[in-house]
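Accompanying notes for the structure given below.
As you look at this complex, bear in mind that one protein chain is not there, while each of the others sits in place.
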Amino acid sequence: MSGAFSLINMHYLLGGLVVTIVVSVISILISFVLGTLIGIILFEKVPYFTKTVRFISNTIRNLPLLLLIFFTFFALPKLGVELNAFAATVVAMSVFEASMVGEIIRGGLLSVGADQAEGALSTGMNKVQTLWHILLPQALKKSIPPLISQFISLVKDTSLATAIVLPELTFRSQVIYGQNPNYMIPMFITIAIMYFIINYGLSLLAKWFDKRMV
Amino acid sequence: MINIFLENWKTLLDGFWITILSSIVGLVGSLVLGTIFALLEMAPNKFLKFIGSAFVEFFRNIPLLVITLFFYVVVAADFHISGFWSGTIGLILYTSAFIAECIRGGVDSVDPGQMEGARANGLTYTQAMVQVVLPQGFKLAIPSLGNQFINLVKNSSILSFVAGFDLMYQANVISGENLDPFNTYIIVGIMYLIITVSVSKCMSIIESKVNGGATE
């Protein structure tokens, strides 16, 4: 048992935790910004454009993330986009999660409703001001709990990047238990605890927001 | 692109079938298990409540890949479990945690008067829950359950990590041989879309039927 938790192994594993967190944070930021943009477009119904964006984001949402990761890493270079495992993971996850986030934001905007917009416009605000000051803040507030559960999924899904040899947490645990089969159970327990702490923490945050808003 | 399909149609259809099979087994299993855990979570007994929430929180917060690999390499050492079953058991455990949450959400939005009324009519808690509240909760949960089913189909690609012979696994094998990942993954993507889009169409039909029935 002690061998599994040797200083060298733990140092290596924690490095994987850092990779997992960095990939998650970058993907969360990008997908949040891009997703909000998509949400607004889906909500506003721009001729042709909304339809196109809806088609693309629905297609992406209906594909397995693993497929998108493989595609980004192995197939995109054919179009001239060279990405290493880290960048490919971030790109695939950001695009996938952005279309998920877009759907959440659209839902939030819908529930805030056109009434609010009408009211704000009648007070003399222009459309950009209305969206920026009235609709979006309320929609975002309403979307916080589902957004956080989406981001929990994102953190868990970083483990899929094992498939393209990104040295994140799950991959590194495999390298360690590859040395000795006796390390398997300790490694599984350790990484399960690590993922659990991050995600349970996030879900407590979601619950806290949920309570505060009621 | 078509010729990749023509050359490998048998393998691809095999994978397509395994993906569907795993999704159906996963769906049935996680519906049953998810309902049980939702009931436990809502039980008046504190101990049962703890068991329910502990299960749900645990499986919701760790990656599906970790659960699946655990069954494939650790559990299988003592009880033989194939890749297909490791992946499908992983899917069931993982998805049932989400389904439990959907059902709980549905039941929560059922008018509490229903429970009180049923109890006043002499039903026990269990009878009132199972016969009166749960069916209504299910109806309310249908839209969010639909999303979980689509996620289930997509997540079945986890089988590729444990040689489960699903669509994703076959895609990797084929692109490893023809060295044309671009077109191979596009074909496989289309095949996934066929499943997920039909599931989402089915769900919206069910949704409108159930809602139509409710207003009658």
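In order of appearance the chains are A and B, and numbering begins at 1 in each one.
Rule of thumb we're sticking to: a residue touches a chain if its C-beta (ideal position, glycine included) is under 8 Å from a C-beta of that chain, and two chains touch if they have at least 3 such contacts.
Going forward, contacts and distances are computed from a predicted model.
**Q** Select, from "Transporter substrate-binding domain-containing protein", "ATP-dependent transcriptional regulator", "MaoC-like domain-containing protein" or "Probable septum site-determining protein MinC", the UniProt-recorded name of the complex's unshown chain.
**A** The chain we cannot see is recorded in UniProt as "Transporter substrate-binding domain-containing protein".
**Q** What are the shown chains in contact with the chain that isn't displayed?
**A** When the full complex is considered, the omitted chain touches A, B.
**Q** Who touches the missing chain here, B:16, B:55, B:72 or B:149?
**A** The missing chain is touched by B:72.
**Q** Which listed residue, B:130, B:173 or B:210, touches the chain dropped from view?
**A** Within the whole complex, the residue contacting the unshown chain is B:173.
**Q** Could you tell me which of A:25, A:165 or A:189 touches the chain that is not displayed?
**A** Of all options in A:25, A:165 or A:189, contact with the hidden chain holds for A:165.
**Q** If you put the missing chain back, which residues of chain A would it touch?
**A** 8-9, 11-13, 15, 34, 37-38, 40-41, 43-46, 49-50, 53, 73-74, 77-82, 84, 114, 117-118, 121-122, 126-128, 130-131, 163-165, 167, 172, 174-179, 181, 184
**Q** Need a quick check: the contact residues on chain B for the chain that isn't drawn.
**A** Touching the missing chain: residues 72-74, 76-77, 80, 82-83, 161, 163, 169, 172-173, 175-177, 179, 181.
Criterion: only the chains that are shown with their structure count from here on.
**Q** Need the CA-centroid distance for the pair chain A / chain B, whole Å please.
**A** Once rounded, the distance between the two centres reads 20 Å.
**Q** Would you pull the chain B residues touching chain A in the complex into a rising list?
**A** The contact residues of chain B facing chain A are 57-58, 60-66, 69-70, 73-74, 150, 154-158, 160-161, 168, 171-172, 175, 181-182, 185-186, 188-189, 192-193, 196-197, 200.
**Q** Within their complex, state which residues of chain A touch chain B.
**A** Its residues touching chain B are 59, 62-67, 70-71, 74-75, 78, 152, 156-160, 162-163, 170, 174, 184-185, 188, 191-192, 195-196, 199-200, 203.
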